[in-house]
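Got a structure for you, written out below as C-alpha cells; questions coming shortly.
In this view, the complex is presented without one of its protein chains, the others remaining in place.
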Amino acid sequence: MSVVAEACRDAQPPAAPAPTKLFASGVAVPGATPVIPLRVLRERGQREVFCGLTGIVWLHRKMQDAFFLVVGSRTCAHLIQSAAGVMIFAEPRFGTAILTERDLAGLADANAELDRICVTLLERRPDITTLFLVGSCPSEVIKLDLAKAAERLNARLLPRVRVLNYSGSGIETTFTQGEDNALRALSTVLPTTHERQILVVGCLPDVVEDQFQRIFAALGIEPVQFLPARRANELPAVGPQTLLLLAQPFNGETARALAQRGAHIVPAPYPFGVEGTTAWLRAAASAWGVAPGRFEAVTAPLAARATRAVARYAPALRGKTLFMLPDSQLEIPLARFLARELGMTLLEVGTPHLDRRMVDAELLLLPATVQISEGQHVDRQLDRVRAARPDLTVCGLGLANPLEAEGLTTKWSIELVFTPIHGYEQAADLAEIFARPLDRRARLKV
Amino acid sequence: MSVVAEACRDAQPPAAPAPTKLFASGVAVPGATPVIPLRVLRERGQREVFCGLTGIVWLHRKMQDAFFLVVGSRTCAHLIQSAAGVMIFAEPRFGTAILTERDLAGLADANAELDRICVTLLERRPDITTLFLVGSCPSEVIKLDLAKAAERLNARLLPRVRVLNYSGSGIETTFTQGEDNALRALSTVLPTTHERQILVVGCLPDVVEDQFQRIFAALGIEPVQFLPARRANELPAVGPQTLLLLAQPFNGETARALAQRGAHIVPAPYPFGVEGTTAWLRAAASAWGVAPGRFEAVTAPLAARATRAVARYAPALRGKTLFMLPDSQLEIPLARFLARELGMTLLEVGTPHLDRRMVDAELLLLPATVQISEGQHVDRQLDRVRAARPDLTVCGLGLANPLEAEGLTTKWSIELVFTPIHGYEQAADLAEIFARPLDRRARLKV
Amino acid sequence: MQLTLWTYEGPPHVGAMRIAASMRDVHLVLHAPQGDTYADLLFTMIERRDRRPPVTYTTFQARDLGGDTAGLVKAAVTDALERFAPRLMLVGESCTAELIQDQAGSLALGMNLPVPVVPLELPAYSKKESWGAAETLYRLVRTVLAGSLPPPPVVRRGVPSGRRPRANLLGPTALGFRCRDDIEEVKRLLGQLGIDINAVVPLDASVEDVARLPDADFNVDLYPETSRSTAVWLERAFGMPRTLVVPMGVGATRDFVAEVAALAGADPAAVLGSERPGIATAAGSRSRLPWYSRSVDSTYLTGKRVFVFGDATHAIAAARIARDELGFTVVGLGTYSRELAREVRDAAATCGLEALITDDYLTVEQAIAELAPELVLGTQMERHIAKRLGIACAVISAPIHVQDVPARHSPVFGFAGADVIFDTWTHPLVMGLEEHLLQMFRDDFEFHDGAAASHLPNAGAPVAPGEATAPTPAGTLPLGLANETGDAPAWTPEGTLELQKIPFFVRGKARRNTERFALERGVATITVETLYDAKAHFAR
Partner (left out) sequence: MQLTLWTYEGPPHVGAMRIAASMRDVHLVLHAPQGDTYADLLFTMIERRDRRPPVTYTTFQARDLGGDTAGLVKAAVTDALERFAPRLMLVGESCTAELIQDQAGSLALGMNLPVPVVPLELPAYSKKESWGAAETLYRLVRTVLAGSLPPPPVVRRGVPSGRRPRANLLGPTALGFRCRDDIEEVKRLLGQLGIDINAVVPLDASVEDVARLPDADFNVDLYPETSRSTAVWLERAFGMPRTLVVPMGVGATRDFVAEVAALAGADPAAVLGSERPGIATAAGSRSRLPWYSRSVDSTYLTGKRVFVFGDATHAIAAARIARDELGFTVVGLGTYSRELAREVRDAAATCGLEALITDDYLTVEQAIAELAPELVLGTQMERHIAKRLGIACAVISAPIHVQDVPARHSPVFGFAGADVIFDTWTHPLVMGLEEHLLQMFRDDFEFHDGAAASHLPNAGAPVAPGEATAPTPAGTLPLGLANETGDAPAWTPEGTLELQKIPFFVRGKARRNTERFALERGVATITVETLYDAKAHFAR
C-alpha cells in the first residue's frame, strides 16, 4: 500500500477539487479528508451485462495464433457474433461447438464429439498453435469436463498445439472476467524464470504496449513482458523475481495465480488518464528502484503533453454529473479519471463485481461522496437514473438508445474495452469519448 | 483492286449464302452474281450524329503524352464531357479554350489569349509532348487561324512540345472524321524512311495492336508501324517503300496524305470478323510477298478458332433483320460481317459519309439487295425504321431508348468505337455485341 | 456437436423475443442467465429502437443452481406483470434454463395470473430462431383465439358480399428483413384493390388485434418462415383462405394482386389495369424496373452469373427477379431455412439447378468460390464471403445488420420494392456505357487498376441500404484457381502480360476461365495462345 501512496503523491493535481478519503481498510492518503466508510450498494436482480464469452472478441485478435472454441449452444455462437458485429471478412479464429439433442440425450459421446471437432478444426487451421476450450452456461450445467478434454487433447496434439480451457459462462463470469479466466489458464503454463522482470498483466492494444515498452526502456526497466503476448505460443515467463504490474482491474484471479507462482503484485492505480498513468509507472519505477530524478525526466514531458491534451475536454465535462451502470469493472478507475482530471460529479458508479484487492488504490482517489453499486437490479437502477437525470450515463448498448429517447445523454460502455484508452497518449482520447455525446447533443438543432 | 480479289478468294465461307455482286466500278469477284449498280439513298435534313471533336475521347487515351485543346465554346466542352461520361478521376488531357464575349467583341486578342492559355497549360503539364489545337464550329466561323497559331507556338515551344492543329468542327466533320483529321495532321510531321515497312493506319486498342504485331511477326513481316503510336512523340516514319494498311474505314484523308508522301495503299476489306481479318492480313501478306503456305500456316489456326467462337452467336442472329443508322462509317464493314458471317438480313445500312475509295473492297462483299444510305434526314429515316420494324436497329444513344420504347431492339453504336472489335480474337466479341440485345429481349419476362 | 463459425439464425428464444418485441402489449419472461441479455442490443442497435424490448430475464447464476431457481422465475413473472402491465405474458426458457428443467412456462401458468399466459417450449438444441418466432406466434394466436373457435364443421370462407373485403397481414416482425417498409407497400396494394386491412400481426399489433384476426376474410401470409404455421391453422380452424404468393418483384407483385383480388372478389384491374407486361415504355408499369431493365444501358446486365442464398422467401423471389426481370443467369440458389427447403428445391429446379440447403457458412462459401459468380445475392454472411472473394454482392435477406434498417423507405415488396431492387442489385455491377468507356481507358496511366471508376459501387449509384459490395478492383487477380488449388497451371510471362491487358473488371473471370480451360486439357503452362483458346471456348 505504501507503494500506492508513493505513486500518488506527485500525481497531477485534480482538475477540480476532489477530496480524497480514507479507504475502509484504513490506509491514510496524504491530504485525505476524514475517514468515511465506503458506501457500496449491493443489488441483486436482473443483470443487463455480457457474459465472459465476449472477451473472445478481443482476445482472439490479440493472440493471432490462438483459436477459441466455445463449447455451448447456438446462443453462445449468436452472442459472440452479435458482439463482434458482422464485420470480419475472414474465417474467424473463434467458433462454437454447438451441443445438439444427440449430445444431451447421450446418443453421442460429447467427449468424442468434441475431440473430433477439435482435430478437424486444427487440421483446417495449421496456423493455430493454441486452442482454448471455453466453457459456457450449458457445458457447465451438464458438467462437461473441459479440463479433462484439454488433457486428452494435449496428449494427442502437443507440442504442435497446446490446448487450454477456461470458463466464459454467464452463470460464472461477467464480461471482462472472461479475460481474467483466459489469462489465468495461460498463467498455468507459463515457464518459470528467476530473472528480475516486470510482467504487465492484461490485454492491451499493441500500440499501447509499444508506448509503455518505450517508456520502460527510457526508465531503464527491462525486461518487461506482457500477458497475453501477441502470440499465444510465445509465453512470457514468471517467477519469484517477477513484479506484476496490472493493466486492467478485472484480472484478479490471474494476478492471484501468478502470485502463487512467486510473482509480486505492484499495487497501483490503473494507467487511465495522466494521473493514473503516472502513478502506475511510478509504482513500477519505485519497485524497480529507478531514481526519482530519472523518473521525472522521462515522464514529466509526457505527462505535461498529455495534460495539455486532456485539458481540451475539461470545459465540456467539468461539473457535469455522471452515472455509470455496471459493465466491465473499468468503472471505478474511469470514474476516478473523470472526477479528478475532468471535474465530473459522480452520482453512482456501478460495477458488476467489486474486487477490493484490485481497486484499493483507486478507491483511495475517489471522492468521498461517491455512491458505488455492485451487482445489478436493472429496473431499479434505471429508476435511480431517471430520478437523478445525470448529464451523462454510461451504459450498455441495450440501454443507451432507450435512455437517449428519455432525453438522457449516454455513452455506450463497450467502446471502452474496444478502444485504446490506456496511457498518456490515449488520455485525451479517453476524455473525448465522454465529451463527444455532450458535444453532439449541443450541436443538434433538429 | 486485284489485291482485294486475291484477299477475298479464300476468305471463310459466309455463314449463310450471301450473294456477292459486282461493284459499280465493274470489278468481278469470284462467285459474284450479275452486276447490280450500288443503290445509295442520299439524304439531307437533320443529322443526329456527333461532330469530330468526339474523337478526342479515344485519341487522348491512345496517345498518353498528347493534350487536345479545343478552341471553341462551352458547348464543345460540354459535348466532350458528356461523350466521355463523368468517369475520369484524373485531370484530363483534353480541355477547351472557351471563347468569351471579350474575344468576339475584339476586346481581347484571341490569338494572344490562345497563346497564353497554351503556355500556362503546358507549364502545368510537363508530361505533354504534343499539343493538338482542335478547331470547332465557332472557331471556324470566326476564322480563327489555328494553323498560324500552331506555327507561332512551335516557334516558341519546339522541341520540347510540338503543336499541331486540325478541325473537329461539326460543320466540317462527323464523328470519326475527327480521327482522320487528327491523323492527317500527324502525317505531315512524320519523318521520312526508305525502309520497306508496313504502316497500319487508324487508332487501335493496344491489345489489338499487339495481336496484329504477333501475327505479322509470325508471317515474317517487319517492321510494322502503327499510326497513331502509343506516344505522340514517337512518330512512325513513312516513305516510298511504305505499304499502308488501313485499319479503319474513316481515315481517307490521312491515307491520301500519306500516299502523297509516297506510301502505297494496300486495298483490302477491314479486319472485322474472321473473313475481314483474313482478307486484310492476306492483302498485307500478298503485298509483302509472304508465301501462301506460310500465310495459311499462320492464319488458319487463328481463323479456325475465331470461326468457332463466332459460330456461337450465329443461331441468335441468323435471318434477323438489321437497320443501321449513320454514325461512324464503320457501318459498311460491320454490315458485311453481320451479313456474311452471321447471316443477318440487311434492311438499310446508313453511313454519314460514303467514301467509295475507302470501302470498295467492302462493297464488293455486300449482298446485292442492300439499301445503303448516305447522310441523314433523321425523322424520315425513323419513319423507315418504324415501317420496317427491324429485329435489330443500330443507332446513336439519343435514339436507342426512344426506339426501345417503340418495341424495337437496338444496339447503341458508340460502343463499336469504344470496344476492341478488330481482328480474330475480337470477332466473337463483335458478334456478341449484336447478339446481346436480342438475348436480353428474349430473357426479360416483365 | 456441430462446429459453427458464423450462424444464420440465433436460438429459438430469440425468435420468441422478436414476436414479443414486435407487439405493443406483450411481455416475455425468459428464464436465462445474464449473458443472454445481449439479445436486447439486437433491437436497440440494429433497429435503433428507442425502447427496451419487453423482456425480463431471470439471470440466474451458478450459485442459484442449487437453490430455488423456480422461485426466481415466479419472482420475475410477478415483477414483470407489476412493472410492465402487459395484456399477455409469454414465458419461456433459453438453452441453459432448458437444462435445469424448471418448466418456467408451467410455473407461470400455475400462478393464475390476471392475463393470459403462453408457455413456450423452445427446444434450443434442435430448433432455431425462425422456428422459435413461428412457434411463438402460433402459440400466441391459438391462446388468444382459443375461446373464439367456430363449431365444426369448418367451412372455407368465400368472397365477401355487401361490404368491403378485409385481410390480415401475417408475419412481419422486428428484425425481419425490410418488414417495416414492406407492409406499407402491401397495404398500398390492398388499398388500391379496395381491400381493408383488418389486422397486421405481429408487427405493432396488440393482443386485441390478434383477437380480431377471425374478422378478416382471408390471410396474407407475407413471411412464411414466421407466419405459415399460423396461417395454416387459421385456415383449418376458421376456414380462412391464405395467400401463397409473396409480392417481391414485378412479376410476383402482379401475381399477388391477382391472387388477392380473387380471394377478395375484387377487380384486379384497379392495379393490373396499368400493368402492361412485356411492354417496354416508362409508362408500362407502376414500377420503373421493367423500363430501366430495358433501357439500353442495362444491356450489359444480360447473362451475369448470379448466386442466390438467403431465407426461403427472399431467395425464391430473388431468383425469379434475377432471371426474369433483370436478365441474369442464376447459377446457384439456396437457403438456410430447412423448414421451407422443398419450396427452394422446386424454385431451383425451374432454373435447372439443385438447391443448396444448409446452415453451414463454410459450405456456402465453398459453393460460391467454386461457382465464381459475378454477383452474389445473399445475407450479410454472403456479403462477407463475396467481399473476401472479390465478387459483387447485394443483401436480400435476414440476418440483418444496422445497415439493413436505413432511415429512408426501403421496401423490397410491391412495385416500389422492385424499384429498390433494381437499384440495389444492378449497382454493384458495372453500368453499361461506363464499362465500355472504361474498357478503352484501361491502359491509361491515369486510369490504373487501383483507381476505381465511378461506375463501381463504392463510387456511388443507387445502392439500397446495407447492400452492395464492390467487386475487387485489384490489380492482383481475384479468384484465380491458384488461390485454391496447389496444382494450378503456370503462366508464362507473356501470358501474364496479355492478361494484364484485359480490363480489371473482367480479368479475374478471364484468368479463372483460362486456368480451368488449361486444367481440363492438361495444359501445364498458359501461353498467350492458351488465353485466347480459352476466350474462344467460353462465352464472353
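First chain written, first letter: the chains are A, B and C, and each begins at residue 1.
Assume contacts are C-beta pairs under 8 Å (C-beta built on N, C-alpha and C of every residue); 3 or more make two chains touch, one makes a residue touch a chain.
None of the values given here were measured: they were computed from a predicted structure.
J.: Taking the whole complex into account, name the chains on display that the unshown chain touches.
T.: The omitted chain makes contact with A, B, C across the full complex.
J.: In the complete assembly, which of B:38, B:98, B:157 or B:304 touches the absent chain?
T.: For the chain that is not drawn, the touching residue is B:98.
J.: Out of B:141, B:189, B:217 or B:442, which is the one that touches the chain we can't see?
T.: B:141
J.: Which candidate, C:42, C:220, C:237 or C:395, sits in contact with the chain we can't see?
T.: From the options C:42, C:220, C:237 or C:395, the contact with the absent chain belongs to C:395.
J.: For chain C, which positions touch the chain that isn't shown here?
T.: Counting over the whole complex, chain C touches the hidden chain at residues 45, 48-50, 280-283, 287-289, 291-292, 295-297, 380, 383-384, 387-388, 393, 395, 401-403, 406-410, 416, 418-420, 422-423, 427, 431, 433, 451-452, 454, 456-470.
J.: Mind pulling the chain A residues that touch the left-out chain?
T.: Residues 57-58, 61, 64, 84-91, 93, 205-207, 210, 214, 305-306, 308-309, 312, 397, 400-401, 404-405, 407, 410-412, 415, 418-420, 425, 428-429, 432, 436-437, 439-441, 443-446 of chain A touch the chain that is not shown.
J.: Tell me which stretches of chain B touch the chain missing from the display.
T.: 45-54, 71-75, 77-79, 81-83, 86, 88-92, 94-101, 103-104, 108, 110, 113-114, 116-117, 120-121, 137-138, 140-142, 169-172, 174, 379, 396-402, 404-405
Note that in this section only the chains that are shown with their structure count from here on.
J.: Is the way these chains touch best called a line, a ring, a star, complete, or other?
T.: The chain contacts form an open line.
J.: Between what two chains do the most C-beta pairs come into contact?
T.: Per-pair contact counts point to A-C as the maximum.
J.: Compute per-chain Cα centres, compare each with the mean of all protein Cα atoms, and return the closest chain.
T.: Of all chains shown, the one whose C-alpha centroid lies nearest the global centroid is C.
J.: Roughly how far is chain A from chain C, centre to centre by C-alpha average, rounded to an integer in Å?
T.: Measuring from centre to centre gives 38 Å for this pair.
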